[in-house]
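What follows is a structure written as structure tokens; I'll ask about it next.
Only one protein chain is missing; all other protein chains are in place.
And then subunit A:
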Amino acid sequence: MTSVVLPELSLVALVGISGSGKSTFARTHFKPTQVLSSDAFRAMLADDENDQSATAEAFDALHYVAGKRLKAGRLTVVDATNVQEHARASLVKVAREHDVLPVAIVLDTDLDTCWERTEARTDRDFGKGVLVRQHRALRKSVKRLAQEGFRKVFVVADPSTVEVSYQKLYNDRKELTGPFDIFGDVHGCYDELVALMGKLGWEGTTHPEGRTAVFVGDLVDRGPNAPAVLRLVMEMVAAGTALCVSGNHEAKLLRKLRGRNVRVSHGLAETLEQLEASPVEGLEGFLDGLVSHYVLDGGNLVVAHAGCKEAFQGRASGRVRAFCLYGETTGETDEYGLPVRYPWANEYRGRAMVVYGHTPVPRAEWVNNTICLDTGCVFGGAMTALRYPERQLVSVPAAREYYAPARPLETPRGEGLLLTDVTGRRSIDTGYGRTTVSAESAAAALEVMSRFALDPRWLRWLPPTMAPSSTSTVEGYLEHPAQALADYAKVGVTEVVCQEKHMGSRAVILVARTPEAAEAAFGIAGPGAVWTRTGRPFFADAGPMLDRVRAAVDKAGLWESLGTGWVMFDAEIMPWSAKALGLIRDRYASVGAAAGAALPRALAVLDAAAGRGLDVAALRDRIATRAGHMESFRRAYRQYCWPVDGLEGLRVAPFAVLAAAGLNGVTRPNDWHLEHVDRLVAADPELFAPTRRIVANVADVDAVTDWWLALTANGGEGMVVKPLAGADPAGRVQPGLKCRGREYLRLIYGPDYTLPAQLSKLRRRGLGRKWHLARAEYQLGAAALDRFVAGEPLWRTHELVFAILACESEPVDPRL
């Protein structure tokens, strides 16, 4: 029995001459999809698996597919003779490009058996000489495979006796779920390490809650007591209460201990001196066993000394190790003669949290779900640990500066957004469902977002569109409460709240208690922000409005009851004319003026004709009806217009508490929202307008209809019906349905839309697309706030907020 133990992720090259049984071997031990056979690729490209003229192209395609599989982390087996060095070299190259281990399995079947099999095949017509040459090449190759880069080589004389098994990579410790205490660079600062462990509740080398320590490396050099640090960590690792990855200083120390020629600098001298005085037993073996990084907790956590980009996580190659130990450099050196680091964390978009050290920073800060814990203890800073999964940072200050830094501590460049975070066709998993954004919508949104929108650090949410209730069949009505209630009844909602729909301009109001609170939560200091439904700043200077809102939040005691230093409201700011004056004048009032001149003139002329005994009664009736519609139309827009001067005259109607520290309000019940906004309105009734509402059962059609009719008789915009308990973003229930007033709708569908012919045409309006968008945007918004309050990186919220804006560029009837 020959045992073949393969790394779980590897590129397996089968090596053997024609007729050696490679394909049978591959079929026996691997899934058909794992095997890439050169014959199959020749057939694919040339319709003939023996067409040697297609060989070069066939291998090209094979390598391409192998690369795609390895990138996705899938074991790949290459079934080709691979007896020539150049063929194998390209496989080693593909493996290295994707940082997986190349493995060779040599099928050393004797020449005669191979010849017998080849002769038996009707589709192979080459002579024995070819086989002999292949066999000679194979014999020469076997010894060279390890040198060529194959990390494991198995020579199999009898394929029928082989047993294949798999082995995890050393860095794969996904089964360990913690909780962990992850320690930044120690650099021989033993006292601080002990103090920090004490602060974290460690008792000696164990933690009473069974926590596991993880060291990011650089235990030694520069500091006062490397031997004591090493002994402690080695003991913990041996006892299974700690893991440790290699730092660059460990790697260098190991080379020195092995007698290599190493420049004794950057604090290595101190360590060597300390070890001379106080030798550490088993040190070389310990250092030799340190891996470059660990993948922990089911793949959710990666620990590496200098960090680890997504493509390298759980992979093994020289460059993975180099990245993990030294980080990525640009190839340039700075004014201190030190290598310039490439800010890989700024571009990190992986799902796993990456915890690392290596680069001393003034403060440990999250950058795209990565964090550097090296707060420069040995340079007189602090030693820092991260509690996982709590995401809590704990540190102790250095007792003193043990070593002078070669350059000032770097302040990281901060989280930036990548164009690739938002552009192109995207399929986004919100956690509540999947939403697809087309490339065209994304392109349109990019223009709006780039040219007009607020800083994305403020812009953590955009208002989703709201669908109207199903079209009503009640005579004279396009939208009617009966239908809105029926829509909810149909999906099992029983209790709803009907809220007055204010007619102004939608505004999201984010107010911070202090600039510091804003900085801590949003990464940008300021009073907060107010933005429109497309993310534009609502005011040239939002300061005065935010001061008023802040005072009201103070007075209402919302900071305390929500336990927050900032709060985000959804609101309507009135009057409509404050933002839309141009539109009202140039469209609505302009049409009103033209009609106001034309219709009375027509009536007067018709009356004169009637006076002459002409029969114009039918036309006169039609014109008179239109004049009546026009009056309603003009009344409707006029009531949404009044003069404002600064804050003077502005009214704000808040209707939802969107978010506060640790709280995503979008998914809260609607009575919770109303209770909070009522407190705000009570605190400053001059600025804040109340929202009239009734709570009803979906069967209370008459009561709701009466209420709605009173609300809308004179052109009031209408109401929004919401499930009292709120809507589950993952469910089928619309978070709200608008039911607009009969007179108000003249502004939308034209003054005469109530004419029977018009109405019957309009009743055919399709709502499906709008309903779909309303749900998709609601999900995106809910997920954006989920991610934001959970402390996820900026790009994770921004991709969702951007997607809402993109959805709003989808072609859909704007009158809905």
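Convention: a contact is a pair of C-beta atoms (placed from the backbone, for glycine too) under 8 Å apart; a residue touches a chain by one contact, two chains touch by 3 or more; residues count from 1.
By our rule, contacts and distances are computed from a predicted model.
S.K.: Pick from "sn-glycerol-3-phosphate transport system permease protein UgpE", "Molybdopterin synthase sulfur carrier subunit", "ABC transporter ATP-binding protein" or "Small RNA 2'-O-methyltransferase" the UniProt protein name of the chain that isn't shown here.
M.R.: Result for the unshown chain: "Small RNA 2'-O-methyltransferase".
S.K.: Touching the absent chain in the whole complex: find that residue among A:589, A:681, A:720 or A:789.
M.R.: The single option touching the absent chain is A:589.
S.K.: Where the complex has a chain not shown, which of A:51, A:110 or A:334 is the residue touching it?
M.R.: Missing-chain contact among the listed residues: A:334.
S.K.: Have a look at A:61, A:446, A:489 or A:644 and name the one touching the chain we're not showing.
M.R.: Hidden-chain contact among the options goes to A:446.
S.K.: Thinking of the whole complex, not just what is shown, which of A:409, A:520, A:748 or A:767 touches the missing chain?
M.R.: Checking each option in A:409, A:520, A:748 or A:767, the one touching the absent chain turns out to be A:748.
S.K.: May I ask which residue of A:231, A:638 or A:668 touches the chain that does not appear here?
M.R.: A:638
S.K.: In the whole complex, what residues of subunit A lie against the chain that is missing from view?
M.R.: Its contact residues with the unshown chain are 332-334, 340, 346-347, 413-414, 416-423, 443-444, 446-447, 449-451, 454-455, 537, 585, 587-599, 601-602, 605-606, 608-609, 611-612, 614-616, 619, 622-623, 626, 634, 638, 641, 643, 747-753, 755, 758, 815.
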